[in-house]
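Every protein chain but one is kept in place in this view of the complex.
Let's look at chain A:
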Amino acid sequence: MSFDIVLTVNGTRRTIPIPDPRVTLLDLLREGLHLTGAKKGCDRGQCGACTVLVDGRRINSCLALAVSLDGSEILTIEGLAEGDRLHPVQEAFIAHDGFQCGFCTPGQIMSAVGLIREAQAGDDPERVREAMSGNLCRCGAYAGITEAVLEAQNALSQHETPRRGEAA
């Protein structure tokens, strides 16, 4: 039993055959669409390395069935920069050493983009840490991550035109 689903992935609408309903969004992105930015860390919703935005909301792509997301818009780390121009969250992670080995980084960055869209944390580092608790970093770059999120949020609030991943 095969399904055809339609997803808009990083701005491109595409029809994708799903030959087996067991495939998760993460596996579809990585194996089917060759978008390997989202990482398979635990594959059980515990580490956050697979975080992507679905219809503007950050979720664990390892715990979502692709077939059930028919019609959704997906934003992955690959869709964040515009050409060579990095997204402010990407720039802030570099500026603040928000990573070491980099494995968790695409998930951290997509989670941060989602967090800023949610607009619940304000400029309180404690609220940022709480809102980022679904992303584990085994190198322990948490201090830099928190600083990066706060700076990127501040930078984005001064942007005149929304970029990909920000609320219009």
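Rule of thumb we're sticking to: contacts are C-beta pairs under 8 Å (C-beta built on N, C-alpha and C of every residue); 3 or more make two chains touch, one makes a residue touch a chain; residues count from 1.
We take it that contacts and distances are computed from a predicted model.
A single chain of the complex does not appear, and UniProt lists its protein name as "Molybdopterin dehydrogenase", one of "Fe-S cluster assembly protein SufD", "NADH-quinone oxidoreductase subunit J", "Glutamyl-tRNA(Gln) amidotransferase subunit A" or "Molybdopterin dehydrogenase".
Of the listed residues A:L29, A:I59, A:L75 or A:A152, the one in contact with the hidden chain in the full complex is A:I59. Contact between chain A and the unshown chain involves residues 1, 3, 20-22, 24, 43-45, 48, 51, 57-60, 63-65, 67-68, 111, 114-115, 118, 120, 124, 126-127, 129-135.
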